[in-house]
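Only one protein chain is missing from this complex, and each of the others stays in its spot.
To keep things simple, chains are lettered A, B and C as they appear, and every chain counts its residues starting from 1.
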Amino acid sequence: MSEYFGNIKTGAVTIASGMGITLKHFFNAIHRKGDAGVDEAGYFSQVDGLCTLQYPREVIPTPKNGRYRLYNNIEDCIGCGQCDRACPIGCIAIETIKVAPDDLALCGKTSDGQQKKFWLPVFDIDVAKCMTCGICTTVCPTECLVHTPVSDFSEFDRSNFIYHFGNLSRLEAEAKRRKNTELQAKAQAEKEKKAAEALKESKA
Amino acid sequence: MEEGKVFSQSVQQSAAAYAIIHEKFGAAVSAFDANETMPFFEVLDARLWRDIALFMRDHAKLKFNYMACITGMDYQAEEKLGIVCNLESLSLFNHKLAVKVKCDRDGGFIPSVACVWHTANWHEREAYDMFGMLFTGHPDFRRILCPDDWEGFPLRKDYKVQESYHGIKVPY
Amino acid sequence: MTSTALSQFSIPFLMGSSLNVWSEALAGFNLFGLPLGLVILAAIPLVFIALYSLTYGVYGERKISAFMQDRLGPMEVGKWGILQTIADILKLLQKEDVVPTSADKFLFVVGPGILFVGSFLAYAVLPFSPAFIGASLNVGLFYAIGIVALEVVGILAAGWGSNNKWSLYGAVRSVAQIVSYEIPAAIALLCGAMMAGTLDMQKIIAIQSGSLGFAHFFLFQNPIAWLPFLIYFIASLAEVNRAPFDIPEAESELVAGYFTEYSGMKFAVIFLAEYGSMFMVSAIISIVFLGGWNSPLPNIGPIALNDLTNGPVWGAFWIIMKGFFFIFVQMWLRWTLPRLRVDQLMYLCWKVLTPFAFVSFVLTAIWEVYVP
Partner (left out) sequence: MQELDTAGLGSIRVTRKNDHTVVIEKDLATEQMVLAMGPQHPSTHGVLKLECLTDGEVITQAEPFLGYLHRCFEKCCENVDYPAIVPYTDRLDYLAGMNSEFAYALTVEKLLDIEIPRRVEFIRVIVAELNRIASHLVAIGTYGIDLGAFTPFLFCFRDREIILGLLEWASGARMLYNYIWIGGLAYDVPSDFLKRVGEFVTYFRPKAVELCNLLTKNEIFVKRTMGIGIMPAEVAINYGWSGPMLRGSGVKWDLRRNDPYSVYPELDFNVPVPDGKLSVVGDCLSRHLVRAFEMEESLKIIEQCISKMPATEGFNPRSAIPKRIRPKAGEVYGRAENPRGELGFYILSDGKSTKPLRCKARSSCFVNLSAMKDLSKGQLLPDLVAIIGSIDIVLGEVDR
């Protein structure tokens, strides 16, 4: 019999204490917790209250080193392809054209003075496949490929997820390729001429 | 234990456990490979694997009552499939040991130890699902992760992905 | 609303404060011989029912649950999300009304209808103010207890009709629950009726009126009255499938219980029937134990608070406020407690509530007979 009444007593007591907690939260609902980020000093001194952030209007605090949208500062990119090899998913596509010796100056240098040896007509990152692991940003020698803390980059059309960072238009790229093929053809012709002369001398 | 190299305490415990097994099963059990990261021995005669398992679990000084996992393996060089079982004695002797059992590539049989450790039930189904070695005496033997009518065994080294599954293009 | 009802009860209460003067003038207002004032007076509670149960009950629940859980609740539609429920109803209106092919079409359609009607039929007998009562039956309380059972038919039709395993579970559970919780509920209300000596809702409330305000309420008249009050409150929770007893539509087990297959307006009908019956049950408990439209404020010497705050329109205010208080407690319980299992539910009903209901019934009888 005592177990029967004990059951009812503990039931009533625990339900009452549970309801006390929810009522305390209900009456505390007049305060709203601030929207400070965890990286700000006063985060834990904010008042305890409703902690909803109304997303489109109030922005969700992300720290400066957040790893979200990829960005490639193409001027600094030397086209080495390290990031393409390191990416576990392989969502980076790079095409490079060797810079002809005479327009090295035209191609320019990276911000820290390194001479760039490749044109970059195509540097595509398929952000839909990217899992923001950040390995490409760590292997990049000139650190031009970085993650920006912009966490909301949703698109309506899937093809917009392929980010094009290449800095050559198709025509320029065509021109550069033709120039390279000519150079190669000339170099090839010289080599044959030299080989033919060497052959003649060896015979003579 | 040929060289005089001093081994860590856990490897010595495993060696002691191996000695008891070797003494009972003799030839059916290969030499003890005392490497630091995972000491193991191989069961040469696969048909005895279930008896060895029962012996390891119930022997007074062994008491391997906890099976951590069974890993399916594809030894392409030796044209064999195999499993690696990590066994451990929980809260009794605290020693660990790994056991390897091999069977030939096509239509190979390994006796199932699902009746010795319940963990083996699903692990063996997964090993079959991924590698295709058959486990005799398994209570409920079918694929676990892939769909039942999937062709081929995905984790084999010579596995070619099927072109389409129920009309859905498979290669990504 | 019949004019006799008005004359029979409102005259003694029309005297006194300004609110009464205003409502009396409105009552007397005639347009081309048509008693327009009476129609307006009658419309107020009906508008309230439609406004409350269709919109602000749902909005209130979402806001109260949000505040209890450190959330904001709906804020997008309207100033503080006020128009949220209207937006919901419009959304549900334009949703396709899917009737599953293998469903039993007639039962599937009729189920929500019976459910909605069952929960709103009891409003006919609720006295919203001394001047207004839908139908002043002299067996009002008996009718209210009886009509609640109609919901069971609606739930069973909906559950069985949608030919879905989960709904079948939900429906069968709810039949067991509502039918078995009728007994402690009825006995607890019987204690109230015993104290009043009549089943007529108006008379029950009239007996509880007096200059001392809340002292006249049955809850304080009888030392044991808190027990039937508590029993009826718990049993009423179970009857409207609320809080710890929402087993028929247990979201986490039965997906959505008996209304899994419903979408569009049928879902809205079931959803609002629940809120309708929530208010109905709170109104009954406040009528029987807390003196429906009587104001709880006592007359303290010269300041005649009680007389100031009584009268036809004040009456409607008081009963609605008491109803809202009990609805708040129901919501408060829902967002605190986990759900009972079916067999624990039956244990609570037959092993705890019913015996205590009989005990309180006997004690009230002793109190009524021996103590003048």
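Methods note: a contact is a pair of C-beta atoms (placed from the backbone, for glycine too) under 8 Å apart; a residue touches a chain by one contact, two chains touch by 3 or more.
In this text the structure is predicted, and so the values were computed from the model without any measurement.
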| item | value |
| --- | --- |
| Left-out chain, listing which of the shown chains it touches | A, B, C |
| Touching the absent chain when the full complex is considered, from A:37, A:81 or A:108 | A:37 |
| Touch with the omitted chain, as defined above, among C:171, C:250 or C:273 | C:250 |
| Residue among C:167, C:180, C:282 or C:336 that touches the chain left out of view | C:336 |
| Touch residues of subunit C, complete complex, unshown partner | 65, 68-71, 165, 169, 244, 246, 250-253, 255, 335-344 |
| Missing-partner contacts on subunit A, residue numbers | 7, 10-11, 13-15, 17-18, 21-22, 25, 37-39, 41, 43-44, 51, 61-63, 65-67, 86-88, 131-135, 138, 147 |
| Contact footprint on subunit B, counting only the chain that is left out | 35, 37-38, 65-69, 71-74, 84, 86, 90-91, 94, 98, 117-119, 121-122, 130, 143-147, 154-155 |
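Simple rule for what comes next: only the chains that are shown with their structure count from here on.
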| item | value |
| --- | --- |
| Category of the chain touch graph - line, ring, star, complete, other | other |
| Most heavily contacting chain pair (counted by C-beta pairs in contact) | A-C |
| Subunit A and subunit B, separation of their C-alpha mean positions in angstrom | 42 |
| Centre-to-centre distance between subunit C and subunit A (centres being mean Cα positions), rounded to whole Å | 58 |
| Of all residues in subunit C, the ones touching two or more other chains | none |
| Subunit B residues counted as touching two or more neighbouring chains | none |
| Subunit A - residues contacting subunit C, complex | 4, 8, 15, 18-19, 21-23, 25-26, 29, 32, 49-52, 54 |
| Sites on subunit C touched by subunit A in the complex | 64, 66-72, 75, 332-333, 335-337, 351-352 |
